[in-house]
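So, chain A:
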Amino acid sequence: MSNVAGRAGRPAAGNHVTEAGKARVVTSSLSRRTMLKAGLSAVGAGLLGSGFRADGAPASGMTAEEEKLYADAKREGKVVWWTAHYAQSAADAVRDAFVARYPGIEVQFIRQTAQVVYQRLTQNLRAGVREVDVFASTDEAHYLILKRQGVLAAYKPLGVDSLPRAYRAIDRDNMYHVGGLGFVLINYSTKLPVPPHSWTDLLDPRYKGQVTVGHPGFSGFVGNWVVAMWDKYGWDYFTKLAKNNPKIGRSINDTVTDIVSGERLVGAGPDNYSLESKQRGNPISIEFPTDDAILIVSPVGILKDAPHPNAARLFESFYYTRDYSLAMAKVANYPLRPDIPPPSGVPIDKVKWYRNKAERLEKGVPEAVGKWRETFNV
Partner candidate 1 sequence: MREAALGPVVVRRPRRFDLSAGVWLGAAAVLLFLVVVPLVWILIASVHADADNRLTLANYVEAFSRAIYLTPIRNSLVLASFVALIAVPCGTLLAWAVGRTDMPGRPLVSALIFAAFVTPPFLGATAWIFLAAPNSGWLNRAWVALTGAAHGPLNIYSLAGAIFVIAMYSYPYTFAFVSSGLELVPSDLERSAAMLGAGWPRVAWRITLPLVRPAIIAGALLSFLEAIAEFGTPAFLLIPARQQVVTTQLYLFFQFPNRPNLAAAYAIPLLAVTVALFAVQQRLLRRGRFTTVAGKGGVRVPVRLGRWRWPLFGFCLVPPLFSLALPYGALVATSLSRAWGRGPVPGNLTLQWYRWALVDNLAARQAIGHSVLYAAAAATIATVLAVFTAYVAARRLVPGARLLAFAAMAPFVVPGIVLAIGFFAAYARPPLVLYGTAWMLIVAFATRFLPIAFSGVDAALRGVDLELENAARTLGASRLVTLARITLPMLRRSILAGWLVAFIPSLRELSSAVFLFTPATAVITTLIFDLSDAGNFEPVSALGVIMMGLTFALVAVAYRFFGGTALVQRRGG
Partner candidate 2 sequence: MADLRLVDLAKRYGATAALHGISLDVRHGELLALLGPSGCGKTTTLQIVAGFITPDAGEVWAGERRLSSPQGAVPPERRRMSLVFQSYALWPHMTVHQNVAFGLEMARVARGELARRVGRMLEIVNLAGYEGRYPHELSGGQQQRVALARALVVQPDTLLLDEPLSNLDANLREQMRFEIRRIHRETGITMIYVTHDQAEAMVIADRIAVMHQGRIEQTGTPQEIYTRPRSRFVAGFLGQTNCLPGRLVAPGVVRCGELEFRATGDGEFRTGDDVVLCVRSRAVQVRRRDAAGGTAGAPNTVRGRLAQQAYLGDLHDLQIALSDGTLVRAFAPLGDRYEAGQELLIEFPPDACLLVRP
């Protein structure tokens, strides 16, 4: 509680929260760490420990810009973040990492599938409700539409240049940036002696009643995958898939639950959550398909009339810090910074991938959803 009144322009109330908040945050991040630590395999373990100091003070030193942004953000005290990029546990980890680096700012977040968060956002915008600061969806097309509607703020986050060159500027006007990278690939139960090797393998009758997928009307990952399959193999791919009686959930992460529980054996699933589950010791594994894994570029953007603009900027910039990438790696997501090894062991440029164009997604996903409903009745 020292130096309360010393610094000019900083209200004492903020500092009162700080110490207690720090203690609480340290406890929860410690407990989260212990939990993850228990399940981690050797791949990720070595990365631990270097990230945080025992007293919870930020790990790496901050630049002057960052300090100033932090100060402004702390005055606002809160950031509201809606994300579809990863599963709940990964979102929790990001939240913990952010709060550990920037104590005094509360993170209020929702983790939902991409179409659902997008739906909520558009409903809010139509009703004139300003609730969200940072919007992180897995469907690039959303950002094309939002940018056209003029609801995104132009901002170049601090540290965005640490991204690999190919991903540094997906939008010329800096309205949104790459916030996450991931793949839709084949996940399968380790009970299977031989996993499927390609997407077309999933159509094989031996997998009848054993396939699990998400729903393009909910999940951005699944929407991406469906459009990709449609473009590669025609819609016939799905009429054939329907014959295999797949279990259709909502999120792409549902496939992981189904495989882990033994409900189904193979799925079109996410790399990150499948790997995290595997790291925790569950009987699931992944296979990069021979006919391309589908690369999902998940953008992140700030709303123009965000209720907490500075906190929003700080949060978006957080995506490009080491802390964030370390947290991502811990939960088996591709770290954005190239100086941190990927959890699957396979760097992005070594993967055989296929990526939908954003413009294709804009029209393709709604059409795909319509056709999906007709084919699968849901």
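Inclusion criterion for the candidates: all candidates are chains of the complex that A comes from, given by their letters.
As a working rule, a contact is a pair of C-beta atoms (placed from the backbone, for glycine too) under 8 Å apart; a residue touches a chain by one contact, two chains touch by 3 or more; residues count from 1.
Since this is a predicted model, take the numbers as computed values, not measurements.
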{"item": "Among 1 or 2, touch partner of chain A in the complex", "value": "1"}
{"item": "Residues of chain A defined as touching candidate 1 within the complex", "value": "28, 31, 35, 80, 82, 87-88, 92, 106, 108-110, 112-113, 115-116, 118-120, 122-124, 126-129, 131, 217-218, 247-251, 253-254, 256-258, 260-264, 273, 282, 365-366, 369-370, 373-374, 376-378"}
